[in-house]
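All protein chains but one are shown at their positions in the complex.
Chain naming follows the written order as A, B and C, and within any one chain the residues start at number 1.
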């Protein structure tokens, strides 16, 4: 086996480059995974632009599909050569946060076991997946075996996009017969729309400004789409719901405008389920919030991880409930990842997601 | 029976006066209740000051203890002369909102059955309780019989203060062994502290700036109190929780400062339970919110009403779990209600709550 | 308007006959509904056979589709001539049971407000729907307006079959990616299978012994069906789930055999959601129950009622998520209802549900 590998590395704001690194050796709880397919996430673009700080020299990426190359000495229950994925969030399994079900806010060995966003390690606090190999920490908690009948691209959205998007519907508590509005129909918003429909919402409304995304929104589950260039989404949703508002509004972009619109279309007693990564303070308008007396809920969710989550998401795909392959609009070799970043970060050519193969 | 009664009436901003009105006649679903004790709420002071608009001529007040004087023609299951209370919020029972458990956002006969704050009728959209008599709408849903062994003052807090305060802990999802911080220890904050303890929180932290309130906070259940004049509550709570933050933070005042502090002391994955009535837009600081990735929940609750809620709250008192009589610091005759407003609205003489008896 | 109407009346065990009765007059909270379509339920057959006792002379039936003929004097928010349905269970809205969300166990005016099965009134404690007219009690709580674009037969299953069947999935807490087994694929079991799929289950397994029902099971949502004549359902389900068992098992028949099988296919920590009406004591085998240490849940649900429930179910149909018209296999005039009973009670000619039109 080679000792060095290619990896997409954060050099400085504005520069992620393909470079060489040693192939890492797994510690006792780790697994070394050979990447067969990975992708670029909007968060990686934030990192590229220097908007989200990571250490220089870090390998970027958090969406791995691959094969177990080598298991740590204490890892049981797997064998080398198995096809696996791991979530973008890799909880330890043993922290206090994990043990009370809060897998994403994992404080690891920390004294009290909680750390904001602590479960997000790939491409954030440890080397990520845009490389030929990646170390998966706490492998027994995180490695999910891919069923033979699913291809890499079929499961490529599970680690982040699908897990995050679905969680928007799940944390929102979507129930049979609900009306749900989803603000922004990028990859995560599309999965939120799909998740809302799969949970039984009967009026799923997708909002975006790009025709192709609105058309994909209808394909994955939206009953109605609103182009915000053509109509005011708040007015339109209130009209569609006969003045009642929606049971659940999902924010899937991360801006004041979409957050506020989501609040304004919520029925009294409804839930705003927020998925976006914000970059400014948020404002809650007094009127949209009924001065605090509207029994509103605002819930936020960071991409759920862990192998059981991955198993469930793969079951959804395997059962034919949702096909996310059309979301992969472009394909690149790892050698060409800089071009992939150029395309993806500029949202050129109608790109939704890219597949990167080493 | 007399045909006219005394009532505290909103005349214009700055003026609530005692005047005479006809004693109303119950419609088929109403009950006429003779008030034996009522009180003044902070919300009434907002009305007095013109900060919350109500119709001129409206009788103010929403916390009734009394006796059934006359039942509407379609009301069954009660008899005249029974001692009863009704919640500050009087849900219809039959609206779509009620039927899905959202009693406070009751749209009544409205086409879709939801209306923000629609359950709040007394002293808001219909005549209130600071009078000799009040009409209780949807009486079968709202009249709760007072057990013989409880006095008026023992149950006087049930209609609003105790129901609202407890709901802060309930909506926050307080669990056995939780740490809970409650911001402001006025009547509602005190009941939130008591509620958190009664639900099993093991570290209840009451924050206020008035010594007497802090002492009452300890009396009703706080394990620790923080005088914000003496220490920064956020720093102190983070120190007390070893850097973890609290599981649930309850906002019981309605200001940007307390809202923000509540968010800052929340552990990742924790719940901010908001009870305050805000008068300005709210700001969510990006850092305190982990940019939307902290699995935080912000929940708001309007005082739960209905006779089953009242029954439960009276059971808490009857079982000796909580004694709220010490909260009644001053007593007035209805004839002197203008003086009571003067005292209460200026928070003079250490007033917490006043009892008003016609 | 005529003063007398035709109605299917329970005379004695073995005899339900069509007879004449006075058209009733609505009390203040009632509505008189002119029936346009109704149906016969398995429960009605229990009544016919004398297995479930009701008063002699009672009109049978609890699944009304019709038009408001006359409103009680205190009923607001409706107008005569509106097309409406009401649930099989007609909660009052104002009892303590209703106010804590337990709509089906409604004690009405009773002193504590709870009564086992108290919400079931039509054709049980008051005259039912197999007639030209029916009084709907607590009309404001129960009348749900039918959207113009839905036919009678499209909504005929909402009052009972669909509400009950869906509640099997809802009370079972079906989640995205769950595996669910449904024992018996009669009308309720079919709706349970459909409900499980609509809530996101990815492996829905329908069990029955009749080919036509298994084929309809696949049509409404089952991924896999098991004919219990061809294979042992417990063994087959354990094989299909790789030895794990299902997350949720729904019992939709009401026998010891199906109850026990449902328990045996449950994974540790799973939920048995029981819909059946049992006629004997039930036995929980020690091994299937892990001696009480398996974190199992057994939940039972009586058909949820109330207008908000009906609204939601009609939304499911309107959104095209489920088409229950194929479940109506036979049609009869009310005049021929005795023949309908004969067919239905003997399960002749592949009958699933009959539509009865006055």
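The working rule: a residue touches a chain if its C-beta (ideal position, glycine included) is under 8 Å from a C-beta of that chain, and two chains touch if they have at least 3 such contacts.
Remember, it's a predicted structure, so these values are computed and weren't measured experimentally.
A.B. asks: Going by the contact rule already stated, which one of A:9, A:29 or A:199 would touch the omitted chain in the full complex?
C.D. replies: Candidates A:9, A:29 or A:199; residue touching the omitted chain: A:29.
A.B. asks: For the chain that's not shown, point to the residue among C:268, C:326 or C:350 touching it.
C.D. replies: C:268
A.B. asks: In terms of residues, what is the contact footprint of the unshown chain on chain B?
C.D. replies: Residue positions of chain B that touch the missing chain: 166, 170, 175-177, 195, 198-200, 202-203, 223, 311-313, 315-316, 318-319, 321.
A.B. asks: Against the chain that's been left off, what residues of chain C make contact? List them.
C.D. replies: 97, 100, 102, 104-105, 111-112, 114-118, 120, 241-245, 254, 267-269, 274-286, 289-302
A.B. asks: Which residue numbers on chain A touch the omitted chain?
C.D. replies: Touching the chain left out of view, chain A contributes residues 27-29, 73-74, 76-77, 91-94, 96, 98-101, 103, 108-110, 113, 138, 140-141, 306-309, 311.
Everything that follows uses one rule, which is that only the chains that are shown with their structure count from here on.
A.B. asks: Report, in degrees rounded to the nearest 5, the angle of the rotation taking chain A onto chain B when the C-alpha atoms are fitted.
C.D. replies: About 180 degrees, rounded to the nearest 5.
A.B. asks: Please report how many Å separate the Cα centroid of chain B from that of chain C, as a whole number.
C.D. replies: 40
A.B. asks: Which residue numbers or ranges of chain C touch two or more of the other chains?
C.D. replies: Those would be 311.
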